[in-house]
Structures are given as C-alpha cells and as structure tokens.
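One structure below.
Incomplete set of chains, arranged as in the complex.
Chain naming follows the written order as A, B and C, and within any one chain the residues start at number 1.
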Amino acid sequence: MRAKLHEIIFEADTATGKWFDIVLIWSILISVSLVLLESVERIENLYGSQIYAAEWFFTILFTIEYCLRLMVVKRPLRYAISFYGLVDLLSIVPSYITFIHPDSHYFLLIRILRVMRVFRVLKLAQFNKEGQVLLKALLRSRHKIIVFLGAVLSVIFIMGATMYVIEGAENGFTSIPRGIYWAIVTMTTVGYGDIAPQTTLGQIVASIVMLLGYGILAVPTGIVTAELSRGNLQPAGVADEISTQSCPGCGSEGHNPDARYCRLCGDPL
Amino acid sequence: MRAKLHEIIFEADTATGKWFDIVLIWSILISVSLVLLESVERIENLYGSQIYAAEWFFTILFTIEYCLRLMVVKRPLRYAISFYGLVDLLSIVPSYITFIHPDSHYFLLIRILRVMRVFRVLKLAQFNKEGQVLLKALLRSRHKIIVFLGAVLSVIFIMGATMYVIEGAENGFTSIPRGIYWAIVTMTTVGYGDIAPQTTLGQIVASIVMLLGYGILAVPTGIVTAELSRGNLQPAGVADEISTQSCPGCGSEGHNPDARYCRLCGDPL
Amino acid sequence: MRAKLHEIIFEADTATGKWFDIVLIWSILISVSLVLLESVERIENLYGSQIYAAEWFFTILFTIEYCLRLMVVKRPLRYAISFYGLVDLLSIVPSYITFIHPDSHYFLLIRILRVMRVFRVLKLAQFNKEGQVLLKALLRSRHKIIVFLGAVLSVIFIMGATMYVIEGAENGFTSIPRGIYWAIVTMTTVGYGDIAPQTTLGQIVASIVMLLGYGILAVPTGIVTAELSRGNLQPAGVADEISTQSCPGCGSEGHNPDARYCRLCGDPL
C-alpha cells in the first residue's frame, strides 16, 4: 500500500502517477495565480472572499499532500529537511499563520515560492536531461564566470566612483553607492534614465561605460557557448541520463538509470 | 489549362510564375503600407478617399487571386482550411466587413496580417533552405529553451513579488503582477524607466536582477549557437533541401526535391 | 617620378609612404574633430574664426592631395568615379560650396563623411586581413540574416499594430507606424520609455515582445558565431590574404599577394 502510494505521489511511471502530477501542477499554477490576483487591490476588493475560500481549498489540498508524502517515505525527517521538503512546507505554513496574524503582506512573498514546486513535479525525462546539460555547462564554466564577474564588478565600482566625482550630487549622483547603481544600470544596458549624466565629461565617461558593457557581453556568452559546444562533441553517455525514480526511503531524486540503491540513504529503489 | 495556371500561381519555376510572384509581393507590400498610412490620422484626413479606393483595388485583386487558387487546386477545401489558405482568406474578408460595418479600427489589425503572405510567395530556393536551417536549429534546441524560459520565468515571478514587498505601492509597485512586469522590463535589459526602484534595498535587489539578466542572456545564445555549429559539422544531405514545387492537389509546399507524390494528399507533383 | 609619388601616396611599403599615411590620418581625425566642435554653439561663438581658418587649411591640404592622386594614377577618371575617389572628392567640395552659400548646416553632415577616409589609409596588413575575415563571415551568413530580419520585421509589424489597437491614441500609440516604432524600441531592448504601455493587456503583450526580443537576439549571434567558428577550421590559404599594393593605373586596392596585374584595369602592379 505504502509502496503503491509512493509510486503515485513521488514518481511518474504509472498512469495514476502521471494524473497525480498533472493535477498537482495545475493546483500549483492556479494557487500562484490567486496570489498574483490577491495583490491587485481592485480585484481583492471585488472578489476577496472567493479568493480567500480558494486559498483555503488549496492550502488544505497541499497539507493533505504534504502529510501523504511524510507518511509514504521511510525516513520522514530526512524528507522534511531536504530542499524540496522545505519548499513543500513553506507553501502551506504562511496560510495558517495569516489565520492568526491577518497582515498577509509579507506572506504573499513566501506563498509565491510555490512556483518552485513546479520543478519538482516536472520530472519528464527529456526536460530533466536538457536541464542537466545546461546546468553542467554552467557549472563547468563557473570559474571563468566568477573571474569575469569579479572584473566587471571592479570596473563598475571604479566607474561609479568616477561618476560621483565628475557629476556630483546636483546631477543625481548623491553618493558612491548611487554611482555604482548607475554604473550597473548602464553597463547591463538596462538604462532606466532615472539618473543620467548631465556634464560633457560625464557623458564621455558614460559612453565608455556603455561601449564596454555592450562589448563585454560577448565574454559570458562566449564562455557558455564554448562549454555547450564542447558538450556536443562528447558522446552522451549513460551517466548523463537520470531516471524519474524517486527514493522510497528519503524521497530524493536524480538517480542514474542503472542505480539500484539510493545514493543518499542506501535504500533499494 | 488548370495545370498551367497552377504552375503560374503556386510555383516559381517558369518566367510567368516568377512575374506573378513579383507582382503579388509588391501588391502585398503596397497594401500593407496603405494600412499603415490609413492609421495615421493626418494622412487619413488628407488622402482618405484615395486610400479607400486603393484598398478596394487590392481587395478585388486578392479576391480574384484567391478564387483562382481555389479553382486551380484539385481539393479546394483542403487548401481553404490550410494555414496559408486561411491567411489568404483573412487578407480579403475584413475589407468586405467594413463595407457593412464601417468601424475599421480592429480590422486594420487583421489586414496587417497580409504581411505574412510575403513568406508564402518567397519560395526562392536559397532563402527557403537557410530558413529551414534556422528553424531546425531552433526546433532541436526547443527543449533547452523551454527549460531555460521556465527557470527565467520563475526568477521573474519571485523577483517581482520581492520588489512588491520591498518597494510597495507608493513607489509604483502597486501589485505583484506589476512587480512581475517591472522584472521582465529589467531582466530583458529593456528598462523603460516608467517604474524604477526608489529605496536602497530595492536598488540592491534591482542590481542583482540586472546582472542576472545581463549574464543569462548568454544561455539562449549558447544554446542556439551550439546547435547551429553542430549543423555545420554535418554534411548537407539531400533530405535537407526542399523544392519550390507545390502540390496541384492541395497547394501544400515544402516537398523534397526527389518527391514524386504529395506527402499530404498523395497526388502526383 | 610619377611611379615614386604613387608609391608614397597610395602605398605603405616605404618609410616615406608610411609617414604620408600617418600625417594623413591625423589630418583627417583633426578635421573631423573640428566639424564636431564647430557644431557646438558655445565653442563656435568663442573660437569660430580659428576653426574657420583651420578648416580652410585642411581643405586646401586635402585638395592638393586629391590633385596629386589624380595626377599620379594613369586612368584619373577611373579613380575619380571609384568609391574612395568619390569619398575623397566629397571631403573637399562642401567647404568650397560654403564659400559661396554660407549656411553650412547640412554640409557639416557631408564633411563628417571624411571619417570614412581613415579606412582607405588604414592598409596595415594585419587589420586588413582581420577585417576581411569578419566581412567574409558576414557575407556567408547574409542569407540567414535576411531571413531572420524578415521574420523579425513581420513580428514587429504585427506587434506594433496589435499595440495600436490595444492601447490607442490616448496612451501614445497614435498610429500603426508609431506602434511599429515602439515595437522596434522594445524588441531591440533599447527601451527609451517615451512610449510605454499603460493598460494591463498592453503590458502583457509588451512582456511577450520583450521576452521575444531578448530570446531571439540569440539567433543572429548564433549565425555569425557559427560562421566565424567554421572559418577557424579551414586553413588560412594564400587567397585569403591581400597585399597593401595599389594599382598605379586606377588606384584600386585589395589585390592578392601573388597578383602581378590589376584585376580591374589590367595594368602591371
């Protein structure tokens, strides 16, 4: 019985398991949409009570699901303190707290973290594999990205301070941190325009910052592309793939297709 | 007779067929330009009647062309419900409706869809092949792009909600959807500046969003580049090419150069 | 004598030829800077006469140079109607016209074209070769870029018209051309913020346009990168290099290192 429930709740191999996942994804998406709508004052005033009712419906649904997950795994504590265990818990606790303490402003933020639960349910093999390829390329290039980010941040610091000295408080550059904020806005080519250089010298320095930001965008792109291209040349081995199996002991995922025991708690899969 | 007309209207192998295509492309471009000009109030007031007359001229021209296309193919219904058949129909219907119902505001939008007809006429072999290479690279990388888009949208949701909590309604972040709109504007480095963070904490979070948006642009670029480079390594086989032949039965296109029967209705090409 | 002058003026093989080139580049850069300064009203009021004198000095210098070039080549007319021959002429004519007709406003624009002369002088072998590699990669990928640009422009047209219908004149979208201008500003991630969507539906459509513009930036980058990478794999053959030789007959450039006769007029090099 427990093994069967585990199959349904944690895995997506059986028809019932797939249905469970689809229902769960829709529940998550609808409940996140409710959080969005609740924050719009006009809608909250009109349909506040309906949203409140729906919120409670989904909270109870997710509570039942959380309890089932706890019951079904052999090591409930291990699941409870795992990353997704905490996300699962965080998606139900805020609603109970607002029952006692009605100011839900900050809890809206925590409730929106539910959106991350979609990823845990999305265990469709193809997407999982592609995500792994991307993650691996990013991981392999992390040293280069850190070096690049360090260099960019140094330039941003020095340019921000330079603009603070050149433009001064009367043109909106009231402090070095504000100059750094401007340098980030400019170098990433966002360009809000809330702070813009007014003096001739400031505009010359700003032009250099822009051309620099425009040009060095090539560097992270080059890093990631080179890693992804390198990945193409290697044959896709068995070790690259992961199964949709979930450990019945601790609920952990990401096991290799040929794995017969959980790599975290040693239980047979 | 019908076979000959089919050759001229649907294909670009003969001199007459090429002339037909060139005349059609110019008619489409001019009629789309008329839609643009009609929407400018000043020009509409001055030259309204001339534009109205020209619009009717092109509508009748496209109606004749549409009827010819229907007559020339063996299975008119099949053509009529195909994608390009519907685009062809949509480019003439709105003008007739405005004859009965004069408020053409919304029909301008449908009439501008005519611009898509250019692609159906542009069957010049070279461009068609290049477009296929691009489409294939995009198709092959669709799983990676969906995973990437999912991750980006989650970050945008969480960051938008965070800014709503930090900045609040007094700084323009009136609801979470509006925060999400700001997060999209910032992360894609568009940066209108209509909503911009005012508090120190908000500007720090915004800086992180910008650097993130600037950096992860590398990921889709890397994905597409790696796919396009991989395409370079493979020999361009016969199967990659498509002929400019169009099926005389249903008007469908995109047949292989060695195809002798339509892959959709089985008629000989 | 003429052969010697030709060596100095058109080529950069000898020491005198190199000196001539360096003096010419500095003259061009200074005279372009003068055009910039002349357009600044405050500087024009203060140093107007000095700038005027310097402008005449450079005009006479470039006139002498132009006459020398005409005298030194065997087919002066052929040089005069070549691309760089026209640029050379355009850099001196406007100054003489302003002598007769004093409103120099529009001629400032033509005089700034002098900046293009720098490229004709910059015949340093290394840069020339690198420029050739870039140009070739861009040329090889021109079909893909045209297909991409066509698709992007269609999306821009349709999105611009959609926003015109959704937002309407009261939110700044006064006509479809203006909507298209907004779509270009948004899709290229420039984002001035002079026109920004105000309605909820408009902001949703704008979000899609932004994500689209952010994502498809990957496509041209992928195209160019794949071409440049492909170039890396090929051995750099003799035919890829070009010499700094200039034809004594017509002044044309870009000859192969092993060329003994001008490919355009047949004169021995």
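Here are some notes:
As a convention for this text, a contact is a pair of C-beta atoms (placed from the backbone, for glycine too) under 8 Å apart; a residue touches a chain by one contact, two chains touch by 3 or more.
Bear in mind that the values here come from a model prediction, so they are computed numbers and not experimental data.
Every protein chain here shares one sequence; 3 sit in place, and the complete assembly counts 4 copies in total.
FYI, only the chains that are shown with their structure count from here on.
Mostly differing positions are employed by chain B and chain C in their mutual contact, as under half of the interface residue numbers are shared between these two copies. When the CA atoms of chain A are superposed on those of chain B, the rotation angle is 90 degrees to the nearest 5. The mean-CA centres of chain A and chain C are about 44 angstrom from one another, to the nearest whole unit.
For this pair, chain B with chain C, the centres built from the Cα atoms lie 31 Å apart. Annotation for chain C: residues touching 2 or more other chains are 189-193, 221, 225, 229. In the complex of the two chains, the chain A residues touching chain C come out as 189-193, 221, 225, 229. By the touch criterion given at the top, residues 32, 35-36, 39-41, 105-106, 108-109, 112-113, 115-116, 118-119, 122, 126-127, 130-131, 133-134, 137-138, 145, 149, 177, 181, 184-185, 187-194, 213, 217, 220-221, 223-225, 227-229, 231-232 of chain A touch chain B in their complex. Chain B meets chain A in the complex at residues 143-144, 146-148, 150, 154, 157-158, 161-162, 164-165, 169, 174-177, 180, 186, 189-193, 196, 200, 203, 206-207, 210-211, 213-215, 217-219, 221-223, 225-226, 229-230.
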